[in-house]
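Only one protein chain is missing from this complex, and each of the others stays in its spot.
Here is chain A:
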Amino acid sequence: MASIIEIDGLTKIYPSGFTALKGVDLHIEEGEIFALLGPNGAGKTTMISIICGIARASGGRVTVAGHDIVRDYRGARSAIGLVPQELSTDQFERVIDTVSLSRGLFGKPRNDAHIEKVLRDLSLWDKRHAKILELSGGMKRRVMIAKALSHEPRVLFLDEPTAGVDVELRRDMWKLIGELRQTGVTIILTTHYIEEAEEMADRVGVINKGELMLVEDKTALMKKLGKKTLTVVLADPIGAVPPDLAEWNVTLGADGHEIEYIFDTQADRTGVSSLLRKLGDLGIGYKDLNTRQSSLEDIFVSLVHQEKAA
């Protein structure tokens, strides 16, 4: 089956000469949650803007649900719900009016039951007659999500859904996205927060300077690039790393109270047991051990750094 979104050779050069996208290829499968990670100015928002019809591509082609975004823009756009990064709302309008307008804009017949369901799911039902300017920032973002969901899209774009949102609301948002996935909606989200991608995404794409550097299954990515750090808490502090431990390339931490050893979980021999044996042989006592999996954030930072070094 064809992918719900097919992006081939997408480029964007702004009139200023700035190249925001350098030939991006990406396929998104129906029903998945795809997280697009990247630093500021990487091209995340530009890419979403082109797919949704807000910006024009300089080259390449995109189809959404089989519809070309230029030739058959009606078909493509009908399938998309967009929640942009900026909080842009009709301040003086009531919640229910602005959400109903969105449904009409997308050519869908009036359906009060659906609007009610969307508003209830987003805890906006009690506020439906409130003017948007009376709502808090978090509530306004919910209104924008309600607008995007009002026309029953197959694909939902969330551009930095939790930027500037407090921790509690972020949790709520994650829960909501989880629920949306149950209904079969494909979700593409961009984020700075790696933990967000780690928490929710099925697949992760890393974009930097207009190039898609990597697209991978999240668990595979974590496994592949995943390193673990073993921390050995010593019984008595030592002044320097004994020369006998040079083979493991350990570092001393916490004023000589800890030894840290980084190992590859995929290697045949991780070196953990031999290190511990060696410590025993050397008579270095330890009272605790712990290991830590590197997060997407570590992976991301190392990827972006590699790029900079190259």
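Following the convention adopted for this analysis, contacts are C-beta pairs under 8 Å (C-beta built on N, C-alpha and C of every residue); 3 or more make two chains touch, one makes a residue touch a chain; residues count from 1.
Quick note on the criterion: contacts and distances are computed from a predicted model.
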Protein that the absent chain corresponds to, by UniProt name, given "Bb3-type cytochrome oxidase subunit IV", "Transport permease protein", "Acyl carrier protein" or "NADH-quinone oxidoreductase subunit N": "Transport permease protein"
Given A:Asp97, A:Asp126 or A:Glu179, the one touching the chain that is not displayed: A:Asp97
Residue of A:Pro109, A:Gly184, A:Gly239 or A:Gly283 touching the missing chain in the full complex: A:Pro109
Where the missing chain touches chain A, by residue: 14, 49, 52-56, 73-78, 80, 82, 84, 86, 88-93, 97, 100-109, 147
